[in-house]
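A single structure is presented below for examination.
The complex appears here without one of its protein chains, the remainder shown in place.
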Amino acid sequence: MIPASFDYTRPGSVEAAVEALAADEEAKVIAGGQSLLPLLRLRFAYPTLLVDLGGISELRGVRDAGDALEIGALTTHYELTRDPLIAAHAGLLAQAAGTIADPAVRHRGTIGGALSHADPAGDLPAVVTALEAVLVVTGPGGSREVSPAGFFADYLTTTLAPGEILTSVRVPKLGDGWGYHYEKFHPTAQAWAIVGVAALARRSNGHVAEARIGLTNMGSTPVRAGAAEAAAAGAEASAAAMRAAAQRADEGTSPPSDLRAAADYRRHLARVLTGRALARAAGI
Amino acid sequence: MKITLTIDGVRYDDDVEPRLLLVHYLREHAGRTGTPIGCDTSNCGACTVLLNGKSVKSCSVLAVQADGASVTTIQGLAAGNGSGEDGWHPLQKAFHEEHGLQCGYCTPGMILAAVDLLNENPNPTEEQVRDGLEGNLCRCTGYQNIVRAVLKAAGSTTGAGVQA
Partner (left out) sequence: MTATADHEVGRARTRKEDARLVTGQTSWTDNIMLPGLAQVAFLRSPHAHARITSVNLDAARTAPGVIAVFAGADVAAEQGSLPCAWPVTEDIVIPNHPPMAVETVRYAGEIVAAVVARDRYAAADALELIDVEYEPLPPVLDMPAALEPGSPKVHAEGNKSYTWSLANGDLDAAFADAPVVIERTYRQQRLIPEAMEPRAVVVAPVADEFTMWSSTQIPHVLKVMLALVTGIPEHKLRVIAPDVGGGFGSKLQVTAEEVLALILARRLGRPVKWTESRTEGNAAVHHGRDQIQKIRIAADADGTLRGLDVDLLADMGAYLMIVTPGVPLLGAFMFNAIYKMAAYRFNCTGVFTTKTPTDAYRGAGRPEATYAIEHIMDDLAFHLGLDPLEVRERNWIKHEEFPYTTISGLTYDTGNYEAATALAKDLFQYEELRKEQSERNAASAQVRLGLGVSTYTEMCGLAPSRVLGSLRYAAGGWEHAAIRMLPTGMVEVITGSSAHGQGHETAWSQIVADELGVPFEDVRVLHGDTAISHKGMDTYGSRSLVVGGTALVSACGKVREKARVIAAAMMEVAPTDLEWADGRWAVRGDPDQGKTIGEIAFATFAAHDLPDGVEPSLDCDATIDPDNFSYPHGTHLCAVEVDTETGWVKIRSYVAVDDIGNVINPLIVDGQLHGGIVQGIAQALFEEAAYDDSGNLVTASLADYLIPSAADVPSFTLARTQTPSTLNPLGVKGVGEAGTIASTPAVVNAIVDALRPFGVTDVAMPCTPERVWRAINNALPSPGETPPLQPPAQNQVDGGGAA
């Protein structure tokens, strides 16, 4: 399968990229291309122009920004799994990135690409949701910051305006007492998640003081399991208590029914996996 | 678009369509047909090559994205022209000795994925080998002898990784 024709530009700066993108309504951004190229090959998309961010060195790498990490949009999944700052302050991101697709895809795929692609079955959208990351977006009018909830609009759809590019992801450093776990349930190793649970838990005095849970593939966007978070907060740090809190994990979600699973099974999985992820995150 | 690549140690300067896939560039422009194509969705891994030393699926990289890069294919892995077993990479030898291939269609990608795996982790466990090869599908071997081959090569590849 072969993509339809398109023009291609590889700007050297974010400004130039924004300019190129703003000039052509049918233009698309390409970073690692691991989501886009299969779509182009199957001719599910017909962009007139690809704006390749690959030449913009300022979008690469992870920087310590005080109480947060500033992760360039071009940082690859592979780099997320290897970066010492991520390991120290946002280990959930490293763990989840290590479950994406396979090593070759992880060498090319980027965090900015994965988030902008906005596939609710992707792993990183739920992870940045749980991490309460800030997404930094740059467009013709300058930069703006947006929360994950404000960024993910629908299935494969973001709130990025024409000409806007996701340039970095600011992830607050996890403080003392926080643990994390990404529980991914997928039928084969390289398959997408049927359901994934990104859980963070802060433990204090034998209790879970605070929990944050992002769910993969439980709706058209990544969702927070708010009811389960509330139920976990203040609960005893035990497997039974986490399992009990997790009974509310699917509240407010609207999971799809598709080839892989029916919605009711997804709801069931969300509850079971949330219990397991919370227990791991809380060090139980 | 004009691009410059080094493929298995040879420099190529070319003018290509932006939509040209790297794997088609390798096969049909550079004549490196050792890298086959097995799918459209980057699942099978048959087309895996090393791009600047890291495994990638060459069906999911545009040739223009590889501008300036160095590519290692299965045909560039052995020392010399690859016709004598003596020059084979330890993984080529191990796949042969452990019968880690049958039809051989997945083999180029599987071996290059394994090169990358051992570069990252020179002494993997069986489970790490299996996980590390999750992006490369084989329909013949049931993987058992592939895993054995990689574990065997792990014992002999110290310093034999490919730097591209």
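By letter and in written order, the chains are A and B; residue numbering begins at 1 in each of them.
The rule is simple: a residue touches a chain if its C-beta (ideal position, glycine included) is under 8 Å from a C-beta of that chain, and two chains touch if they have at least 3 such contacts.
Remember, it's a predicted structure, so these values are computed and weren't measured experimentally.
Seen in the complete assembly, the chain not on display touches A, B.
Within the complete assembly, B:Gly104 is the residue of B:Gly9, B:Gly104 or B:Gly155 that touches the hidden chain. Across A:Ala94, A:Val197, A:Leu215 or A:Val272, the single residue that touches the chain missing here is A:Val272. Where chain A meets the chain that is not shown, the touching residues are 1-2, 4-5, 38, 42-43, 185, 187-192, 194, 259-262, 265, 268-269, 272-273. Summarising the interface, chain B meets the missing chain with residues 17, 19-20, 24, 27-28, 32-41, 43-44, 46, 73-75, 77-78, 82-83, 85, 88, 92, 95-97, 99, 101-108, 111, 126, 129-131, 133-147.
The working rule: only the chains that are shown with their structure count from here on.
Note for the complex: chain A touches chain B at residues 1-8, 10, 30, 33-34, 37-38, 40-42, 50, 52, 54, 78, 101-105, 107-108, 189-190. Listed in rising order, the residues of chain B touching chain A in the complex are 1, 17-19, 21, 24, 40-43, 45, 48, 51, 54-57, 59-62, 64-65, 67, 113, 116-117, 120, 131-132, 134-136.
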